[in-house]
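Below: one structure, written as structure tokens.
All protein chains of the complex are present and in place, except for one that has been dropped.
This part shows chain A:
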Amino acid sequence: MPAKDRAFLNVWDDTVSGRDLLISLAIATLLSLGGFLLAPWPAPGPLVLGISGAIVGFLISALLFRPKRRLDIEGEA
């Protein structure tokens, strides 16, 4: 891993990497607003697609990035 990835940021009570955070925000926002704008009207369609976009964004980021936490488990070396 390159040296600059070694710095972590404290955001909302947990550590993240700036790059991963930016990419995650972009994915979720694009999918969510994109889903809303492209969905067929009438009413609940766009919102449902927008919300689904946010959830899909969550899943993609969860698969793409590793959490920046170190676990120190008692009873495991």
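Definition applied: a residue touches a chain if its C-beta (ideal position, glycine included) is under 8 Å from a C-beta of that chain, and two chains touch if they have at least 3 such contacts; residues count from 1.
Heads up, the rule we're going with is that contacts and distances are computed from a predicted model.
Undergrad: What is the protein name, per UniProt, of the chain that does not appear here: "NADH-quinone oxidoreductase subunit L", "Tripartite tricarboxylate transporter permease", "ABC-2 type transport system ATP-binding protein" or "Cytochrome ubiquinol oxidase subunit I"?
TA: "Tripartite tricarboxylate transporter permease"
Undergrad: Could you pull out which residues of chain A are in touch with the chain that's been left out?
TA: 6-18, 20-21, 24-25, 27-29, 31-33, 36, 43-44, 46-48, 50-51, 53-55, 57-59, 61-62, 65-75
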